[in-house]
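After this line comes subunit A, so read on.
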Amino acid sequence: MLTAQLLYGLTGCLIVALGLRTVLLHASLLHRVVAINVLGAGVFMILVAIAYRGPGVPPDPIPHALVLTGIVVAVSATALALALARRLTAEQSND
Partner candidate 1 sequence: MTDALIWLVAMPLAAALATLLLPRHASVVVIITGVVTTLAGGILLFAVGTQGALSYEIGGWTAGLGIALRADGLSALLLLMTALVMLAASIYASAYFSKAVERARFWPLWLLLWTSLNALLLSGDLFNLYVTLELLGLSAVVLASLGGKTAAVAAALRYLLVGLLGSMLFLAGVSLIYAGYGTLDIAALAHLIEPGPVTWTALALMTAGLLLKTALFPLHFWLPPAHASAPAPVSAVLSALVVKVAFYLVLRLWLDVFAAVVTGAAANLLGVLGAGAVLWGSWRALRAERLKLLAAYSTVAQLGYLFLFFPLLQALPSGPARDAAVGGLVILALTHGFAKAGLFMAIGVIQQRCGHDSIRDLDGTAQRLPATTFAIALAGVALIGLPPSGAFLGKWQLLAGSFATGQWLWILVTVAGSLLAAAYIFRVLGHAFGHQAYPQRPVTVAREEWPALVLTAMAMVGLGLAGAPVWRLLEGGL
Partner candidate 2 sequence: MNLDTWLPLLVVASSLLPGLVIFFLSESSHWLRTALNLTGAGVKLVLVGVMVWGVFHEHSYETRWTLAPGLDLVLHADTLSVLFVSLSTVLWLVTTVYAIGYLEKSPHRSRFFGFFSLCVSATVGLALAGNLFTFVIFYELLTLATYPLVAHRGTPEALRGARIYLAYTLGGGALLLVGTVWLHVLAGPAPFVEGGILHRLPAEYHAQLRVIFLLLIIGLGVKAALVPLHGWLPRAMVAPAPVSALLHAVAVVKAGAFGIVRVVYDVYGVNFADELGLLTGLGIAAAVTIIYGSIKALSQDNLKKRLAYSTVSQVSYIALGTAILGPVGTIGGIVHLVHQGIMKITLFFAAGNYAETLGIHKVSEMNGVGRRMPMTTIAFSVAALGMIGVPPVAGFVSKWYLGLGAVEAGMAAWVMPVLIVSSLLNAAYFLPVLQRAWFRNPGSAWPAEHIPAARFETTAALLWPPVVTATLALAAGLFAAAPYSPLEWAELIAQREYGL
């Protein structure tokens, strides 16, 4: 186990918890969307930390690929959430 792995991994855990707390507590939609992105970033951090093998050693590429996929999925979801919010605003002003 490498110190860097541990440090970054544990920080990832912390970020996950931070994100989750805001998702569960915060009332504003924007904050929730940001928080889910932060939560996701925490998970990605754990994955990248897992992949790390120390300086000068090629890291495990699989978690990197997973994180790349994850990032794209996250941005898709964020874009959709914002489009839904925009539509909601429009519907609410119609009512």
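Keep in mind that, in the parts below, a residue touches a chain if its C-beta (ideal position, glycine included) is under 8 Å from a C-beta of that chain, and two chains touch if they have at least 3 such contacts; residues count from 1.
Criterion applied: all candidates are chains of the complex that A comes from, given by their letters.
All of these numbers come straight from a predicted model, not from anything done at the bench.
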>> By the touch definition at the top, subunit A has one partner among 1 or 2 in this complex. Which number?
In response: 1
>> With touch defined as at the start, can you tell me which subunit A residues reach candidate 1 in the complex?
In response: 16, 20, 23, 29, 32-33, 36, 39-40, 42-43, 46-47, 50, 62-63, 66, 69-70, 73, 76-77, 80-81, 84-85, 87-88, 91-92, 94-95
